[in-house]
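Of the protein chains in this complex, all but one are displayed in their positions.
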Amino acid sequence: MVLLRVEGLSKEFDGLKALDRVSFTAEEQEILGIIGPNGAGKTTLFNVITGVYPATGGEVSFRGDSILGKKPHQISRLGIGRTFQIVRPFPNLDVETNILVAYGHRFYPHLWNSTLPFRQPDIQKEIDALIESTGLQPYAKQLAKNLPLGIKKRVEIARALALKPRLLLLDEPSGGLRFEESVQLMDLIRKVRDQGISVLLIEHNMQVVMDLCKRIVVLDHGSKIAEGSPEEIRSNPRVIEAYLGKEG
Amino acid sequence: MLIQQLANGIAIGSVYALISLGLTMVYGILRILHVAHAGIYALGAYVGWFSFRLIGDFWLSLLIGMAGSALAGYFVQRYLYSPLLHLPRIAPLIVSIGLFIAMEETFRIIAGPHTLTYNARVGLGDLSIGNFQLTETQILILFITGLILVILWAILTRTRTGLAMRACAMDAETTSSFGVNVNAIIAINFLLGSAMAGAAGVLIGVYDNQVWPTMGSIPAYKSLAIVVLGGLGNIPGTVLASLVVGLAETFFIGVVAIPFPRDAVAFIAMILVLMFRPYGLLGKA
Partner (left out) sequence: MMSGYLITILITVLVYAILAHSLNIITGHAGQISLGHAAFFGIGAYTSALFYTQAGVSFWVAVPLAALVAGLVGIFLGIPCLRVRDDFLAITTMGIGFVVEAIFLYIPFFGGAMGIGGINLPHWFGREMTKSEYFFLILIVFLLLLLLDRRLGRSWIGLAWSSIREDEQAAEAMGVDLVRFKVLAFVLGSSIAGLAGGFYAHFLTFIMPQNFGFGQSIVILCMVVFGGIGTRWGPFLGAIILGVLPEISRPIMEYRTLVYGVLLLAMMRFQPGGLLGEESILPKMLRRFQSHSSEKG
């Protein structure tokens, strides 16, 4: 079943085409890889899907309904969680409170509900469970700014999971991590998928992408140049050219 | 009558441009609301006045005033703002407000609370054609601001430094990855912007024929309003907004007698523009 459908999506900045008629779909319970050289438009794609930037053309629908033109907070409440390329947990809040902010998405739309206290035993139980399943127990009471990068990325994922999302957009989760850290993070991402959540994964580390994804979309200069299984992508001449052309 | 109003408006608007440009350049590169910029402007007027008293030459006093302001601006950037850049943006803003208050008080304590006359003449004389009249100081203002704006424009568009300045305003991080010394560019921004504010201080001192401790108060708020009108950090927008405010002030006060002080015009314009064009006259989302 199709969860997210992107059709002919375009985004221009001052005449520069950051996204040029990009189309793809993400199915339920799959990890879809999004790769491409630097400046290919991957992060812009995430920002347009989540409503940070308005699109210049095209359509994005989530579970059959158009989400283009909605604000980021509305889109997140529909069940799309995300992380950021440069991690941004709330630095002066502890891990637990970071997660609580996202848990509150069901209270924020109603002013009266928003006045309720956020420390409640049943909510605490759910947060504890989430902290445990993401392996964050040792850090629960620590301020996010004091944590190492790998844990910060984990906090971002846990926080996004507190939105009870159907779709998670992860922007380079393994970027800057040591090998063991990224292996652990990939385990977490698999676990997330097994809970029935789909993942859009932007990744630079090819090994990680080939490992995790059954399908991959390749962007270059804002356009989709290929889509297919890891094997197909690996042998696709346009993809090789895009990467070699950049680096060679 | 109309041409006269136009000339008056452009003269006053171009001084606003001189003050506001430094502010918008600083915002463009550091994202700081540099309230103390108006203190630098008043400092320029005082230094100019003092050196005029000593040497009696307007042109030299103008240059010394500009140099004094430029130096002060550099020190503010180096020792007050730079160490605070990692903090939330309210920190440098509050430092800036504190500095501005302290500067005004220092002027009052050192030079006295009264106004000092800055009666500099260069011997041009007034220009009058029929009913139309340009005073000597208006001619000076138009000439000097015009010259400074052309120089600034040339620096920004024709030199490598100017290119680096514009690039830094767009994205300092990326610019530094191209091997540009961002700290030097920031310092040049402050030097140039503050020198322009100093020139504005001297020109207003001569135009109003007085220098006084709180002469920066109204420009402090007004130049911020102009910078917002122009679209924070947008240089052509700031020049346009300055002229619009200068003209609006002379026209509204001269033609339509509104029950407000002229200094409120800039703010009313700003609030209206924010409601309908939230990113300023030339700003983009």
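Worth a mention:
As written, the chain order gives the labels A and B, with residue 1 at the start of each chain.
Criterion: contacts are C-beta pairs under 8 Å (C-beta built on N, C-alpha and C of every residue); 3 or more make two chains touch, one makes a residue touch a chain.
Note that the structure is predicted; figures quoted are calculated from it, not measured.
Note that of B:L99, B:L116, B:I186 or B:L240, the residue touching the chain absent from this view is B:L99.
The residue touching the chain not shown here, chosen from B:I10, B:L84, B:L134 or B:L281, is B:L84. Of the listed residues A:V2, A:L116 or A:L244, the one in contact with the hidden chain in the full complex is A:L116.
Check B:A120, B:M165 or B:L232 against the missing chain and you find that the one touching it is B:L232. Subunit B meets the missing chain through residues 27, 31, 33, 80, 83-84, 87-95, 97-106, 109, 221, 224-225, 227-228, 232, 259-261, 263-264, 266-268, 270-271, 274-275, 278-279.
Where subunit A meets the missing chain, the touching residues are 50, 52, 71-73, 76-77, 81-82, 84, 88-93, 97, 100-102, 104-105, 107-109, 111, 113-119, 159-160, 162-163.
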